[in-house]
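Removed: one protein chain of the complex. Kept in place: all other protein chains.
The chains carry the letters A and B, assigned in the order they are written, with residues numbered from 1 in each.
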Amino acid sequence: MDNSILRRRRHELIVGAVLLVAVALLPLPIKDVYTQNLIIITLLFAGLAQAWNILGGYCGQISLGHALYFGMGSYVSTLLYVQAGLPPSVGIFFGGAIGGLAALLVGWPCFRLSGHYYAIATVVVGEIGYLLFLNWDYVGGATGVYIPIAKPSLLNLQFGKDKLPYHFLVLAFAAATWLAAWLIEGSRWGYSWRAVKDDVVAARSLGVNIFSSKMAAAAISGFFTGLGGAIYGLYVGYIDPDSVMAGHFSILIALPAVLGGVGTLWGPILGAALLIPLKELSSSFLGGSGRGVDLMLYGAMIVIVALARPQGLVSLFGRRRDGSA
Amino acid sequence: MALLEIDGVSKSFGGVAANVGISFEVAQGEILGLIGPNGAGKTSLFNSISGEVTPDSGEIRLEGKRISGLGPVACAERGIARTFQVVRSFESMTVLENVMVGAFARTAHARTAMRKAMDTLEFCGLAERADRPAWSLSPPEKRRLEMARALATDPKIILLDEMLTGLTPTEAQAGVELVREVCRRGITIIMVEHVMEVVLPLVSRAVVLNLGRVLTIGLPSEIVKNPDVIRAYLGDRYAAA
Partner (left out) sequence: MTLETVMQVALGGLLMGLIYALVAAGLSLIFGLMDVVNFAHGEMMMLAMYAVFVIWSMTGLDPLLQLPIVAAVLFGLGVAVYRGMIGRALSVQFNRGMVQIFVTFGLAIFIRGAAQFVWGGEFRAVTNTWLSDRSLNMGGVYLPLPQLAASLVCLAAFAGLLAISRTEFGKALEATREDREAVALLGIDRDHIFAMGWGLGAGAVGIAGVMLAGFYYVGPNVGASFALIAYVTVALGGFGSMTGALVAGVLIGEIEAITAAVLEPSLKQIGVFAVYLAVLLFRPRGLFGKL
């Protein structure tokens, strides 16, 4: 059996594999720490944006409070290490699990809300989480938690000054989220969500019931977001509510997907590749007075892309799946 | 036992009675026509059968079990499929993908759904269009797509809402053939049409609705000669003729 769908899917896998190898080899010629860091952060956000995309883009539930799962993932993994000595190589998956669980808990009452109501609910829930962690002494409150520097080891996922292992870790993370999105796109869920977005009445007449699949999307999205949060905590060595749970972080997670193209496979990656270097470069150039300029930049970009090219920038490259340009 | 029983179904919308006390049965494997002038309540009844709408009173039973009030998804699961009067294709998808959505009603595996969808497209004569975007199809092709998509759900009953309306004679003939093929596959069909010449040769029985009520039920040959039916369609002037 062969048709355009199968051909496209094969094509995507090949491109994905080539990209994976290329990015894996990328740090070899690069020796300066700044660029290495930039690549790592970009990859992390590519993965986070793709995780968001699974729920927000494919499934169509726009979450503006995803930082909650990111934050909970980092806190759980970090605290398990700091308080209970659980090695981070295991702990990060606990972080992911908590992220997934939290997403399920939020999703269950909220999914029956339509578009804007849902978005607002996620903002409020995210804010609640932020305030809770800010005022909770056990998790360090506003002071946050430091990850003690240990001897470099794979178990502890600490590597001293060497950034290369983190590069591979984050690349694996990004690749995993991409693969999850690829699998979902070709699955019954992917088709169901697209059908509902196109014409909910027709979809229902064909037996498409999406509540349970929305929950699955939330769990997967939350899991990867939490996982990313845990990895981020390890990499940066310090977490606090303002850096991992605040509202602006929710925006940062969703932004690459919106820019690149929600509901597309490459959109989040393209978006991250454009946005993160832009953000880092602008804050280096503009330094202290750059406060606010990055926000103005994001804001303007969101509005322009949303109005001029709502399918995202990825639509500039090649035809849309259905043959239209 | 009849496959589908409509039992005293009534439905009003904002004070307007769309269906009043509709009762009839549909036997397994038959092609039943649901006809009547505009505004007779045909699509409204379809909506009750397919679960879009819940009747105000009365019941609809499939294989003896109540399906009225369960909603469209549950009805689809139990084997009711339908097409819509104004075609509702998934415009962002290809023809094949559209039908796959239907096929996914019975399987969770993408490959199986794909194969099923391809087979259904072949059956409906749309196999060559499989990779085309749905919006690029001609209107009669879009109707076939609706049919194919509904068939992919492996239904027990398929409700066709004016599938043959507005087609050229050639297209209509092809459509009639397709309906006969579907029937030959053992699927029960209820067709809403208001163009009598097309539907009466095709159906085994017909239910005539007028002003929300059942006017008469019978064989096509009887319906055509029924003065009440003629009056309902054409008005009193022609009844005497």
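Methods note: a contact is a pair of C-beta atoms (placed from the backbone, for glycine too) under 8 Å apart; a residue touches a chain by one contact, two chains touch by 3 or more.
Fair warning: this is a prediction, and the values are worked out from it, not measured in the lab.
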Visible contact partners (per top-of-document touch definition) of the missing chain: A
Candidates A:V15, A:L131 or A:V236 - the one touching the absent chain: A:L131
Residue among A:L6, A:L20, A:V123 or A:L278 that touches the chain left out of view: A:V123
Missing-partner contacts on chain A, residue numbers: 60, 62, 64, 109-110, 112-113, 115-117, 119-121, 123-125, 127-128, 131, 135, 247, 251, 258, 262, 289, 291-303, 306-307, 310-311
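To be clear about the criterion, only the chains that are shown with their structure count from here on.
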Complex contact set, residues of chain A against chain B: 1, 3-6, 186-188, 191-192, 194-195, 197-199, 201-209, 320-324
Parts of chain B lying in touch with chain A, wherever the complex brings them together: 50, 52, 71-73, 76-77, 81-82, 84, 88-94, 96-97, 100-102, 104-105, 107-110, 113-115, 118, 130-136, 149-150, 153
